[in-house]
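One chain of protein is taken out of this complex; the other chains stay put.
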Amino acid sequence: MTENAILYDSSKCSACKGCQVQCKQWNNLPSSLGKDTNEFTGSYQSMADLNGDTRLLIGFDEKAADGGIEWAFGRRSCFHCTDPTCVSVCPSGALSKLDDGTVRLDSSKCIGCKYCTAVCPFEVPKYRASSGVSNKCTLCDDRTTAGREPACVQTCPAAALSYGPREDVIAAGKVRVEELKTAGFDKAELYGETEMGGMHVLAVAKFGLEAHGYKRNPKAPTAAMIFDLMRPLTALGVAGIAAVLSVSFLASRGYERPDAAVDATKEEN
Amino acid sequence: MGVTRRDFLRLSGAAFMTTAIYELTAQSSALAVEMDQEWKLVNVDETSTICCYCSGGCGTIVSARDGELVNIEGDVDHPINRGGLCSKGSSQFGVNSVYDDKTGDRIINPNRLQKPKVRRAGATDWEEISWEQAIDEIAARIKKTRDENYEAELDGVTVNRCEAIASFGAAALDNEEAYIVQKLGRGLGLTYIEHQARI
Amino acid sequence: MSGLGTTFGRGAMTNHFADFKNADVVMAIGSNNAENHPVSMAWVQEARAKGGKYIVVDPRFTRSAALADIYAPLRSGTDIAFYGGLMKYIMDNDLWQKEYVTNYTNASFLVSPEYAFDDATGLFSSWDDAAGAYDTKATWKYQVAEEKPWDTAGAFAWAVADGVPEFTPPVDKVALKDLTMQDPNCVWQLMRKHYERYTPEVVSKITGCPKEKLIEVWATFASTGAAEKSGTILYAMGQTQHTYGSQNVRAMAVLQLLLGNVGIAGGGINALRGEANVQGSTDMAVLSHILPGYFAVPSAVKHPTLRSWLEAETLPGGYWTNKPKFLISMLKEFYGPYATLENDFAYDMLPKLNAINHTHIGVFESVGAGTVKGMMCWGQNPAVGGPNSGFEREMLAKLDWLLAVDLWETETASFWKAPGVDSASIQTEVFMLPAVCHFEKQGSISNSGRWIQWRYKAVDGPGESRDDFEILHELFLKLKEKYEVEGGANPEQITQLYWPYETDGHADITKVAQGINGYTVADGNLVKNFTLLKADGSTASGCWIYSGYFNNNDAPNDPTQQPTGARGKEDPGNLGLYPNWSFSWPVNRRIVYNRASADLNGKPWSAEKMLVEWTGTEWVTNDVPDFGYKVVAEDGTVTYTPPNNKAFIMLPELGGRLWGAGGMKDGPFPEHYEPFESPATNLLNGRQSNPALTFGSAESVKPGDPEKYPIVCTTYRVTEHWQTGGMTRNVPWLAEAMPAMFVEMSEELAEEKGIANKDMVRVFNERGSLEMYAIVTPRFKPFDIDGKIVHQVGMPWHWGYGSGHATGAIANDLTPNVGDANTSIPEYKAYLVNVEKV
Partner (left out) sequence: MTRYIQRHSRLKRWVHGINTVSCFALILTGLVLFIPGVPQAFGEASVAFSRLGHRVFGVAFVVIPLVALVVAPKGFVHILQNLFAKWDADDRKFMALFPKYLFAPQTTHMPPQRAVKSGQRLSDGALIAAGILIGISGVVLWAGAYVSPAVLGIALAVHDVCFGIIAAIMVVHVYLGAGVWQPYRGLVRLMFGNGRVTEAEARYHWGHWAEEELARGTNVITEYAE
């Protein structure tokens, strides 16, 4: 099966947050029903980070530069890595990799252990307190299976998001980066082609990765190694000790504690 | 790139039925997969509407099951927005229903007004009234104010106007309703008929 | 929209959304289209993908600016200086589209030598100081070549036909022309002279935009003066919400005529309306000065009788010669069988205006004066949305009763609950009725691009909520009953109102649609379009321009079978016209004035953007022609009309108006004035602010002293919210997306005032004082105005105290309730405040 990917073109994004809201709409995700309970971030960004009820967040970063203002928009969500750390540590099979590259989250299988939350280099999966499971972008595998575009892609009014075979997405992304460089955006680069084994959400970063909130050279955290190690290590340790003790048990067959010795000792006194 | 857009909307009445099977037959065969009963839009009625926010006129598909709202997304066949909707457009669902942030259940937006109310002179709160009483009382007040302040003639010119009542709205209404707002207003002799285009 | 009406003949957006892709240059000025009309960006991006340029001119660096090829900052309220400079640049550098301007505009028309503009006083001729207004008929006129009466034996036989009320047809005063355009009194020479003062240096001093940036923008946009190029302008409330807002719009319109950008694919002036159906409700004339289809509400002085109305309002030339047909058809829809030739088709039943200003601002002045005692709000929330809204809320408390019909408990409905208000002292009785939202009912809606699209009902409204039409219907029936039973003031006005809007005893909105579309009275058959409407009472049509949107007699109650419900996706010419998708008024034209898309011989300026083309024997078309292109004889024989220069059929001149007498109350040429409240002095003429602005002396306005309030403030909207916030602050997703009220300011101003990002600050002037968060941002920059540093801040106006998940200060408590000279639209976009840290 061909691998598919999303291309996010930050140079076409008008940061309308249509994707952010449509993601919630399609996936039945709530926002607070309280009055004035949402935090003000001091910018146009809705909230500081993704949360259990938010799988996609448009980021805003601005600074004055020589050529004018660099107002960098970023799309923060799961990148659907080829080498997904979250899948490797997920004990329940809730996280899995589909043939088309999607890192699927089946929340019905999620046991809420939060390993994925802890190991994702992008800190994407978030624990959803109300239902006790992890929450992250599924690349709308339900929709793509049914022949529709992911909800965020379809809803993008400015066509900054597109979805299709990963090779096409990479090619389109590279062309776009070159166009931007020609137009004077020297720092433009493509994110996701090789990171984490190659990601299935790629981004054209108009002002360079950092400005748009993309982590350069992401790596799985060491914690992930500990998790990978501890399961076999514990099993081996327990089995090893049990084996040793079995030998001890067998060797000690027929042993009777010499309780009489008590009296003997006494008599010695 | 990617998936071919489908003609998933066949209007053959104000509302029409799409089943999972219909959706599948409308797609290219390469995508024909067994439809999961978990599919969000299984057995929904789809109707088309136009977004209520800006004046772009974006096509929107509303899916409902058993009279209850299921999904609202852009109309991929619509030539203006081609399936797209911005944050406001994507939130049209929320005008009717929201998801409870504790239980996750879909509920009617708790802020929606559901009953006629009146606030009496000097009162500090609303009281609920029936529609019948509301319409009757409002009509009585319109009539009283109109009758007491009506000018039929001035300086030999028939003016037939009531300057004592103002009508505001409505750019939020449909054309036919807007037409009726001004027709009823002018039928009462009103001259202060205004709406959002003026501000 | 009088700026567009005066220049082109119609007040609406000339092109439409999908058409933006055809532009070579898109200029957004006074419109933050990426944020407020996000769908427009798809089409702007398509234009850019083909090499097009996107220019954003705005006082602040918006999300639109972030995507622009060129961004130019401009102090709020200095647009006319900018356009004037651009027009001078075009004329000086010979960049105008000569064949277009010469033939399709009034450039060659000779103006009366009495007309003048005096830059020392800043006044045009015919200023009446006592009246505080211009006499627009005295000197603002053409030199007359000949007087042509109507041919009532030929083309105008209908005007004297049986059953048509008697009136004296107007005489067409054909203007004198100089096609060489050398006569000092010709429009072209007057225009050159008028804008001589608008040098780049002066414009830069006024606007605060660096000269090089101005030239860059001007050169880019002026490049569309090449015949095959098209440039479009997107504008919105950033242009209209000024005391000279109509002139802002007119300046753009004139500019587009100069460049030959009107009537072509990828061109035009695109008014991006603020609300989903502000276009439709304007077409439906929910306004004090017009009747449905854009004609004058009778005034007691000017139109005491039907005859006087017909004589005063029927234009001598152009398509508006048909106005009597449309008014009488409208009266037949209003009063049905009661409207007869004998009673002037119930003309007297229409209320007549006196001299008082009946616009939004005026309503609240009249509440203050004790005239207005009751108020109905159908989905409108003036307690947040009106200018000087604190004053408007005070006025609400003076009403006897208030009816608020909405989905939510708006600030208007609950004005008596506002913070700091003593509810017990307010005697206003308030009725609040629960309405339903757009997909809980059915009806049509008109987008900015004039597409009339049907919306179907998907689910029932919650609880006991009812749709507005049903409420209006019930109210009408109750009023009718009361007047029939009890009598009262002129009961016939209401009891005779024709109300055939029921099917099987239930309110049926498709019946209203039929009435608007129009039908022949004798058999009730829907008329195909407005060309079939008659002035003898044999046809009825509520709003002539919509005629054709609901005309299928085969299924008169089924919107899916009507043009408004059409869903065909064909796109002839690949220009995004989509003629079979819904219905676009008038008569399904997608780009109006499309005659101007081809040269004098009918050859398109650009072959790729062909809308209409004369082959030598006939017209081939991609769009419905907006000109007299064929004559169909009684027997059905079609005779094509060879090309002529009549490109603007709605104007008696039949050409676009560079010099615009007839319509504008504040001058035939747009002239720069400072906003009502401004920290700068007018550098272009001796008059500080628009002499004809409205409500400037109202006591409620409380103008601010620039010494005390030196900071320019503007209001705007953000993508995540809408208008007064009822429809968005009540939706949790959107309340979360943009949770709090804020004021944006430059780092320089913040430093001066000791303010840090996210601090709570107070923004205040004489009208009010508000607390909100500060966003300190490099996207705001101080302006260098004639050597003086002028700071500008800005606030969104979506917040209030009403129901919803996000509440906050009401920005409009600070905006001035002064109005544009022509439309009385308030000056929300430029006024003065001061800021301090809380």
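The letters A, B and C name the chains in turn, as written, and every chain counts its residues from 1.
Here is the rule we go by: a contact is a pair of C-beta atoms (placed from the backbone, for glycine too) under 8 Å apart; a residue touches a chain by one contact, two chains touch by 3 or more.
As the structure is a computational prediction, the values presented were derived from the model and not from experiment.
K.L.:
Need the list of shown chains touched by the one chain that isn't shown.
P.N.:
Touched by the chain not displayed, across the whole complex: A.
K.L.:
If the hidden chain were put back, which of A:3, A:123 or A:193 would touch it?
P.N.:
A:123
K.L.:
Considering the whole complex, not just the chains shown, which residues of subunit A touch the missing one?
P.N.:
Interface with the chain not displayed, on the subunit A side: 51-52, 91-93, 108-109, 111-115, 117-120, 123, 126-129, 132, 221, 223, 226-227, 230-231, 233-235, 237-238, 241-242, 244-245, 247-249, 251-259, 261-263, 265.
We adopt the following convention: only the chains that are shown with their structure count from here on.
K.L.:
Tally the contacting C-beta pairs at the B-C interface and at the A-C interface, and name the larger one.
P.N.:
B-C
K.L.:
So the centre of each chain is just the mean of its C-alpha atoms; given that, what is the distance between subunit A and subunit B in Å?
P.N.:
39
K.L.:
Report the inter-centroid distance (CA atoms only) between subunit A and subunit C in whole Å.
P.N.:
49
K.L.:
For subunit C, write out the residues touching at least two other chains, lowest number first.
P.N.:
38-39, 42, 719-720, 732-734, 737, 804-805
K.L.:
Specify, in ascending order, the residues of subunit A that touch 2 or more different other chains.
P.N.:
Within subunit A, the residues that touch at least two other chains are 16-18, 20-21, 25, 30-34, 157-159.
K.L.:
Sort out for me which residues of subunit A touch subunit B in the complex.
P.N.:
4, 16-18, 20-22, 25-26, 28-34, 53, 130-131, 142, 144-149, 151, 154-159, 162-165, 168-169, 172
K.L.:
Once bound in the complex, which stretches of subunit B touch subunit A?
P.N.:
1-3, 6, 23-24, 27-28, 31, 33, 35-36, 38-41, 58, 71-74, 76, 81, 83-91, 93-94, 98-104, 106, 110
K.L.:
Taking the complex as given, what residues does subunit C use to touch subunit A?
P.N.:
Per the stated touch rule, the residues are 34-35, 38-39, 41-42, 45, 61, 63-67, 71, 718-720, 732-740, 742, 757-758, 773, 775, 777-779, 804-807.
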